[in-house]
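Shown here: the complex without one of its protein chains, the others still in place.
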Amino acid sequence: MKVEARRTGLIVTLLILLCIPVSASSQVALRMIGPEDIGGAWAEVIRNFHEEHPDIKMNYISGPWSTDERQNMYIRSFLSGNPFELVYMDVIWTANFAQRGWLLPLDSWFPQEEQEKFLPGDIEASHYKRHIYRVPVRSDVGMLYYRKDLISEPPESWEEFEHLCRTTSNPPERYGIVFQGMQYEGLICNYLEYLWGAGGTVLDENEEVCLETRENIEALRFMKKIIEEGWAPRSVLTFQEQHSLEFFEKGKALFMRNWPYAWNRLNHSPLKGKVGIVPFIHKAGQKSAGTLGGWGLGIAQGMKHPEAAWKFIEFATSANAQKILHMKRGAVPTRKSLFDDTDIQKESPHYKELYKVLLRARPRPVHPDYVRVSAILQKHVSAVLVGIERPPDAASAMDRSVSSYVQGKKLNWFRRLAVDYDLHRTVKNTLLFTILSVPFELSLGLLFALILNAPLRGRVMNRLSVLIPWALPTAVMAMAWQWMFNNPFGVINDVLMRIGLIQEPLNWLSSPQGAMFAAVFADIWKTTPFVTIILLAGLQSIPKELTESLSLDGAGFPKRLLHLILPMLIPFIRIALIFRVIHAAGIFDLIWVLTKGGPADSTRTLSLYIYDLAFRYDELGYGFFLTLFFLLALILTSVVIVKTMTLRYEKVPR
Amino acid sequence: MGGKVTALQDINLKIPNGMFTSILGPSGCGKTTLLRLVAGLEKPDAGEVLIRDSVVNDVPPRERNIAMVFQNYALYPHKRVFENMAIGLRLRRFPEHDIKKKVDGVARMLKIEDFMERYPKQLSGGQQQRVALGRALVRDPEVFLLDEPLSNLDAQVREVTRTEIKKLFKNLQATVIYVTHDQTEAMMMSDFVVVMDRGTVRQTGEPISIYKDPDHRFVAEFLGTHRINLLHGRIENAKFISDDGLIVYDAKIKTQGNVLAGVRPEHIVLGPHKEIPLKGITVLIEPIGTTHLVSVRVGENEFKILTAEAPNLQNQIMASFSLQDVYFFDDQSGRRLRPDV
Partner (left out) sequence: MKKILLYLLMGLVILYCLFPFFWTILTALKPSDEVFSVPVTYLPEKFSIENVKNVFSKRPFGRYILNSLIVAGGATALTLWVASLIAFHLRSLDLKKATRIQRWLLIGAIVPPALLAIPFFVVLAKLMLVNHYFGLILSYTALNLPFAVWMLHAAFRQLPKELDEAALMDGFSPMGRLFRIAMPLSRPTLSITAVLVFIFCWNEFILALTLMPTQLKYTVPVGISMLSGASVYEIPWGEINAAVALTTIPVILIIAVLQRWVIEGLTTGAMKG
């Protein structure tokens, strides 16, 4: 009795201890997430800050390259109730974060006079509903880099660009242009430059969606042409900024669309002195436009010492700090004064031109649901580039989707089911995935089980190896698969070429069919063991006498399989089928790590969509609603499977 | 036979045609293995298996024209009774019409025609067994192999079924090999008996002759409703002397040395009516229907006597038996010692 009380007491104490968060120290601790601090610019700024403010500890957390992922991290931190104090945000996050009440208005600390010292576009984008929530740290605008040692006259129009590509580029040693073509926010920055350059726009003066326009179609057509004609390498579809930079740096392209930060890198590379920048190309007769980018710092609502956070912001956006960021990182300053600074002019003489471009940088639509709209646009632009959607269809789909999204948000959920384009797409993908993988897993599992059942030596080794794919973490193995399906370093392409099945390496993960195939393959690899084990148990439960009797009755192995083994295995097949269908329909880990649902949403399954609804689009209610339906569908499917797969003899009473 | 246990050794056996042969022995004696060898479910490590003068070692089971009834019936649970019985013919591509005729015929013979549409799990043990039999009968094979088919049945069902099986196969004049550990079954049903013990054949022959004239102590002990009384002693100068010296009589046998003398309970009578006397005390009386099995203690040994009247317990009693009912066995080898040896 005492032993029981003591043990229970111990456990309870342990549990309580685990619950109490570790207490804070006397210093104020601040955190922010940013990309890897290559060059150490932030480290220096923070060091200087610590010298001036020893009572405040600033922690710069290195996050992934992808801005979308860092945004997710910020969102999750807001939702968790313990937000990161300093919000280092992309220009497009501001409206959304502000609308959700996550940001502290900075009006009291950042009055009009101060604001005017900064670039106008950046300031405009830092407002939401007349309050300012963010202080711009670095500005950004998309522009065209070109090899001035190879091209004397940089192009201004699309037509001039085309001409230069045809005559001067030389794929695959040297392509025409490289840009950001992966399905993410960066793609829209690129796309808008074509759209605006064609004279089109997303929202008209009345703030209505107007994407089903000739300009949009022309812009999409042009982008697609760039890839189809081979002026850009096909792998540009998997590029973000750093990939296009690496490519251009290695001298493999004549032009690059990128942000100003690249200049710094290029200046320390073999291409030093050989690169020039100009505003991005436009259709003849239209005006050039560059997408406004840029990052700024805001303060999270609900933190204990906002003044400490403000102190850091003040410091980090001061002229000195911005200078450091420029020198060490190539960041474009946001203070107008810095463009006249002698050091900076010496360092980056091109800033004179850049300043003019910056003054005309166009922000993306400032809208709290911009992220969602962008996601819709990304999907279709990506689909056009990948080749699975024609520009006119894409243009009308974009128009329809965005309008219906905005509309749908006002609709009741049931009606929304019919309109929700994303939902339909993901359901289709989920069905495709399930139908492709489950039959294979079952057949392969049966085959393996039959092999494992045979009295051969080394059975133990066999059983052990069969267990392994199932036991390994899916997410981790998905990374391994990414590597194996890689082009050009992947082993799968290599093996296939050596065997002679294919002549050239295939682009697995950047084509819709290839990505789905890769996902199905990886899933089959992982879950066949599970099926094998269940069926093996089934095989071993068949009394030996039955098999002997049937072979006496005249059945060779194939007939035995048909008349005895398969029927007796049906209860087990049933179970395996149900487990597998449920698992395949709800697949998340594998896809999320392997392809994130891309390219062009071709591998996006229902679970991914619902997850996004909850965590990225802030539509928890709708997400739950869909989950309920999903569950019902799964339960129904299980019931159907059980009903149809029960042999009569099982149902009959004794 | 794989593994480290020798299941069968030095078997040289001829099973007669058209007769009901039992292979009798305790568990582990190798009788089932022998059956499976004939079926082709096991392969011999050395030697040949012949069916009708052709060597069938390499012939797979399904081509040997044999049918087997398993101990646990081995009915296919997912097929109806009709299907269970028909499958052998189906697999051999018999025309459908013939199959139906044959199955129905056998079903009628076994009186299971009402069960054709049921599933095995809906039948009782006895009914399942008949279906298993029917499955074999339908095949019309050269040899029927039955592996302890009655052992899973209740005692009373067993008796009835035993007779039915015997009659059935008698009518068919089929060659049957029937494995059992129950000596009553073997005695009552067979034309020919093979007695096995630990992988070797001890004796073969007709049931009566084996019973009356056992070749080996094992056979004498194994057969018989009631266990034979065995007395240890030695033979000197044609006289049998028990170890404790209390029982002595003329043996009329030429051998010398240690022997076991066996007498069956039913051959000992109460009273001095036969030549060799036994004097002792009754220690236990076990009534069996109309007779009694009386245990009598003589010196160090106990004898069981089968008799109609029950003597009083703990009384002195006199019983007797005659020499011609005594079997002598060599103490070492267990072999039977016959008078002219």
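Residue numbering begins at 1 within each chain, and the chains themselves are lettered A and B in the order written.
Going forward, a residue touches a chain if its C-beta (ideal position, glycine included) is under 8 Å from a C-beta of that chain, and two chains touch if they have at least 3 such contacts.
On a predicted model such as this, the values are computed, not experimentally measured, just so you know.
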Practice item. May I ask you to name the displayed chains that the omitted chain touches in the full complex? Key: A
Exercise for review: Check the options A:Leu203, A:Ile388, A:Leu634 or A:Leu647 and report the residue that touches the missing chain.
Suggested key: A:Leu634
Practice item. Taking the full complex into account, find the residue in A:Ile92, A:Leu144 or A:Met182 that is in contact with the omitted chain. Key: A:Met182
Practice item. In the full complex, which bits of subunit A touch the chain not displayed? Write them out. Key: 1, 4, 11, 15, 18-19, 21, 61-66, 73, 76-77, 79-82, 182, 184, 235, 238-240, 242-243, 246-247, 448, 451-452, 454, 456, 458, 460-469, 471-484, 486, 488-491, 494, 525, 529-530, 533-534, 536-537, 572, 575-576, 578-579, 582-583, 585-589, 592-593, 596, 607-608, 610-611, 614-615, 620, 623-624, 627, 630-631, 634-635, 638
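Following the convention adopted for this analysis, only the chains that are shown with their structure count from here on.
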Exercise for review: Between subunit A and subunit B, tell me the centre distance in angstrom, where each centre is the average of that chain's C-alpha atoms.
Suggested key: 79
Revision key, fill the gap. So, in the complex, the side of subunit A touching subunit B is made of residues 543, 545-546, 548-556, 559, 563-564, 567-568, 647-649, 652-654
Study note, to complete from the structure: Residue positions on subunit B within touch of subunit A in the complex are 39, 41, 60-62, 66-68, 70-72, 74, 76-79, 87-88, 91-92, 119-122, 135, 139
